[in-house]
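Provided herewith is a single structure, encoded as structure tokens, for subsequent inquiry.
The chains shown are only part of the set, and none of them has been moved.
By letter and in written order, the chains are A and B; residue numbering begins at 1 in each of them.
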Amino acid sequence: MVDQPSSAILLVSCPDQPGLVAAITQFIFQHQGNILHLDQHVDQQENVFFMRVEWDMVGFELSRDAVAQAFQPIGDRYQMHWRLHFSDERLKMVLFVSKQAHALYDILSRWQSGEFAVDIPMIISNHADLESVAKQFDIPFHMISVKGDKKEAEQAQLDLLDRIQPDFIVLARYMQIVSDAFIQHYENRIINIHHSFLPAFIGARPYHQAYARGVKIIGATSHYVTADLDAGPIIEQDVARVTHKDSVRDMIRKGQDLEKTVLSRAVYYHLQHRVLVYHNKTVVFA
Amino acid sequence: MVDQPSSAILLVSCPDQPGLVAAITQFIFQHQGNILHLDQHVDQQENVFFMRVEWDMVGFELSRDAVAQAFQPIGDRYQMHWRLHFSDERLKMVLFVSKQAHALYDILSRWQSGEFAVDIPMIISNHADLESVAKQFDIPFHMISVKGDKKEAEQAQLDLLDRIQPDFIVLARYMQIVSDAFIQHYENRIINIHHSFLPAFIGARPYHQAYARGVKIIGATSHYVTADLDAGPIIEQDVARVTHKDSVRDMIRKGQDLEKTVLSRAVYYHLQHRVLVYHNKTVVFA
């Protein structure tokens, strides 16, 4: 939140070995840092170590510009992948939408109330339907049809994005498959919401599939987009009960509540730098 | 429950048309029956009507032997599939188990406390591991190995069942595929528990599959067994949250709680004559 004093957030993954926590926390301590939150995880099967540690920058001996350089030797010694963030940075998020408004409204109202401390410089859509919503919130709206040449449309999208240089992209029920080329520009930085509890009901019309199969529970899944359709690393899922009384229309209605909630939680975790990706899975330090 | 006054339960399905509820409830009323519970459902897409109605036999004009004959003309007029039960009938349930005890214990403790008013004349297993549990509850236990000739083993099972004539069979983590021939003897009367939220993770080792996919929710599904593996009509499902912290071993532990709860709920619905099957789906008047 905006009015909090600034803190530093360090995300680490590396091969597991003894002494990792000691080395990292010793670094923070020797520079007078007080740890606010610390989460760590070891994947025993893959022998990978993960950590997210957040410490108070008030009273910390190093200026924020000097932290990375000071940490570098530790990172090198243990072959760490590591990223450093500060809690008062504002990320840039671009939204892709299509015709349905529920997920878009949910994100924008959280943004307006300050729950999502993020900049939203642009909304991109393949239809004009939600332009009025963008206007309600004073956000530039760009309509790029994908009915014709898909490559051309995608290039137009990339050109728009290049101007903005967003930190990440959210597909808020965009309903279009994005190409591998596009994904490579934003690896592990495109968040999608799929309207089923993956891996069940991949692809089109999952509520119709769920209705046909006669399930008693429907779900929604937020994941990072990869080249395989609906098969990227899962960030968050949730479910709701249905019965024989629920028509496909009812499932869609109940499912929309899941979709917006699950997507917004995934965006929240991403904004808070709580997600680490490896082996097509996520560690979410919720 | 045993100490309740007896009631009649009528289950109906037929092509939908105006006047069905009126015809059935008029029948009950004209014979002085007081309706205790009534649930109905119309599948608008398939144009099928379903009803479960339960009425007090105290004060009902017809003896229980006379009800079916009296209702027959109504059933014929509307081309109904219908079944009549009485709440104080005791069904016969045979349990199939293998090595894991959790679902078996859950069923047997409900049976012993009177929650399941059912007879359990026999437990059949392909391993000897759970014989001691059967003994704890004084239930005959039959070990039939399936390592050798599968057909022979199945015939031995069918011979045992023939002596008992069970109303239905519960596969309480039996872990073996039963043949089409076997299933045909007990159509829509074999209840299985699968340790995933179907249709995700069909087949073997679903927790390992779930772990590999990195899902945030695991589940269990109870369904009637059909010729297609794990594809029969779903009776009940439930789920539990998991995180990156949960190893396969943790998923198995959490999942066992789901399995026993979901299976016992399905058995309860079946015992209460609350389940109607059509088009590989169920109507559960819970």
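In the analysis below, a contact is a pair of C-beta atoms (placed from the backbone, for glycine too) under 8 Å apart; a residue touches a chain by one contact, two chains touch by 3 or more.
Since we're looking at a predicted model, the values are computed, not measured.
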_If 2 of the identical subunits are displayed, how many subunits does the entire complex have according to this structure file?_
4
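Note that only the chains that are shown with their structure count from here on.
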*Centre-to-centre distance between chain B and chain A (centres being mean Cα positions), rounded to whole Å*: 41
_Can you tell me which positions in chain A touch chain B when the two form their complex?_
41, 43-45, 50, 197-201, 213-217, 219, 233-239, 243-245, 247, 280-284, 286
